[in-house]
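Coming up: chain A.
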Amino acid sequence: MVRVTGTPAALAVREVTVRFAGLTALDAVSFTVEPGSVHAVIGPNGAGKSTTFNVLSGVYRATSGSVRLGTTELTGLAPHRIAALGVARTFQNLALPPYATVAESLMLGRHRLTRAGFVAAGLRLPSAAREARLHRDRVREIAGFIGLEEELEKPAGTLPYGKQKLVELGRALCMEPQVLLLDEPVAGMTADERRRVAAVVADVRDGLGISVVLVEHDMGVVMRLADAVTVLDFGRRIAGGTPAEVQNDPAVVQAYLGTDA
Partner candidate 1 sequence: KDGADADRSGVRTGEGVTDTKITLGALTDMTGVYASLGKSVTQAQQLWVKQTNAAGGICDRQVELTVRDHGYDPQKAVAAYTELEPDVLGFPQFIGSPFVSAVEQRIDGQDKGVVLPQAWSANLLGSPYVRVIGATYDVETINLIDYLLEEKRITEGDRIGHVYFEGDYGENALAGSRHAAKEAGLTVVEQKIKPTDNDMTAQVSALKQAGVKAVVISAGPRQAASLVGVAAATGFDVPVVGNNSAYAPQLLATQAGPALQKDYYIGASTLPVGDAAKGPAALAEAYTAQYPKDGLDNGVIAGYNAASVFGEALEKACASRDLTRDGVGKALLTIKDFGADFGVAHDFTDPAAPSTRQTVVMKPDAGTPGGLKVVRRAEVAPAAESFTAKP
Partner candidate 2 sequence: MSEATTAGAKAPGPGRPLTASLRRPRTHLWLAGALLLLALPFYLDRFWLQAGLFAMAAAIGAIGLNLLTGSTGQLSMGHAFFLAVGAYGYCVLAGESSTQNGHALSGLGLPTWLAAVLAVLLAGAAGGLFSPIAGRLRGAYLGIATLALIFIGQHVLFNAGSLTGGFNGRPVPPLSLFGFTFDDTEVVVAAVPFQSFEKLWYPALLALAAGAYFARGVLRGRPGRALNAVRDHRIAAGVMGVPVARYRAGVFVLSSMYAGLAGVLLALVFQRTVPEYFGMVLSLEYLAMIVIGGLGSVAGAVVGAAFVSLLPQVLTHYSDSLPLVSAPGTGGVAPGEASRYLYGAAVVAVVLFLPGGLTRPKKPGENR
């Protein structure tokens, strides 16, 4: 079983192509996420960013190409296997059970780290109880870390949009990932909240050494957080490099940022 600790590995995307009836969402895209770095993937709407995430997390199967985490081949693995390897993600459109409390949603994140099966849980084996206690405490820690303690017992559905996005981030963190895929984490947040999330992400990288793949339209956040940037347009990689390089790349400006940005 995967140990969460241990040297983080690089995430290598090679020549990944994804086709849907009639359109090519990703066209031979390649980039590498260095361990413990924040790698931003940006591009116009419909460029293929979420699709990339869907491939990385096993939701979509790449038509061709390969994705590697360290030495492990991810392509073709089922989502839960990829999760087991320590790849966690958030969703662009929220995917939270509306009635479950935040605490429960976060506990779900612990799934891959816990063992209790039907029998253990059904018979309330001490091992299961111990496990549960241990992980609830960790969940509380993480909630504290992203500032959700007060909401722990509230049903997620009643939280405002921004908070719900935080819960998603928390749930992903609860998976103690090696690689964290964030799909527009600060969308729909105020400056304050963006600042907080940005700080969280930075901390995750610096404090926990987790590699982060970040899809975000807020250039400010991207430019300052990202160690490297990959730019997609119409499923093709049109530019890449350090934020600075990318920002001044005419192709990027033309396709994505627009002159006034």
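A word on the picks: all candidates are chains of the complex that A comes from, given by their letters.
General observations
Here is the rule we go by: a contact is a pair of C-beta atoms (placed from the backbone, for glycine too) under 8 Å apart; a residue touches a chain by one contact, two chains touch by 3 or more; residues count from 1.
This structure is a prediction, so every number in the text was calculated from the model and none was measured.
For chain A, the touching candidate in this complex, among 1 or 2, is 2.
Within the complex, the chain A residues that touch candidate 2 are 57-59, 78-80, 83-84, 88-89, 91, 95-101, 103-104, 107-109, 111-112, 114-118, 120-124, 128, 131-133, 136-137, 140, 152-155, 157-158, 171, 175.
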